[in-house]
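Only one protein chain is missing; all other protein chains are in place.
Take a look at subunit A:
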């Protein structure tokens, strides 16, 4: 509850003691989740940048004498149907999956911000055309749309990146469009007009920086989703081709052995899940902090 009363400094808010206690519990719980997510993402970063530090072996080295070995001391994620070490493949696969997700998000953010800004600054007809196109784009299920795109361009890492970027772009564009319209009618932009700023400077100095406020947070949450879509498409054979150790591709390869060797599928699957959850936790926390600051 926020009460503003005469006689109390601006910004002072009041909460009852029970509310305060509940909030403290929430914060504690959140902090544990946050630490876990942070720790996982740190390990993930090491796996991306320097996989040999975590798994010195060769992800492609097959050992025909040791196929489908259950997790034990020497292969603690077990081995797959060709006797390759699953741990090594999961670690080296992180590079593939994360690179694709980061590149795809970069495509989505760049394209989304540009289109959103353009739509927000345009007059009605151009804005309507752009916005409706983006609406139509986001009306399709993301996975379906990405598959459609890859069906045209053919599978591969680059088309995967562009496909994911394209299907996650509308949400960034929409946020930026809305904020652009808000910001360009704001008092400070009007004031800047009276200072005689040229239009490009007005856009670059005032409108753009104020319209992209929530984008970093949105991008972090979107990163998790990109990992998920990438894994999904790779699972369907539309991403990096075997034998490269991509998480989705590993899931696909291991699915025939699920009843005798669960570790080939479950463990890479857990890596995907943990990545998505950690990125979302981080993004949400960041968002909450920003909201708290602005309130």
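Convention: a residue touches a chain if its C-beta (ideal position, glycine included) is under 8 Å from a C-beta of that chain, and two chains touch if they have at least 3 such contacts; residues count from 1.
Rule of thumb we're sticking to: contacts and distances are computed from a predicted model.
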item	value
Listed names "ABC transporter ATP-binding protein", "4Fe-4S dicluster domain-containing protein", "LacI family transcriptional regulator" or "NAD(P) transhydrogenase subunit beta", with the criterion being the UniProt name of the chain not displayed	"ABC transporter ATP-binding protein"
Touching the absent chain when the full complex is considered, from A:96, A:206 or A:285	A:206
Residue of A:56, A:73, A:154 or A:196 touching the missing chain in the full complex	A:196
Hidden partner chain, residues of subunit A it touches	1, 3, 5-9, 12-16, 186-188, 190-196, 198-199, 206, 209-210
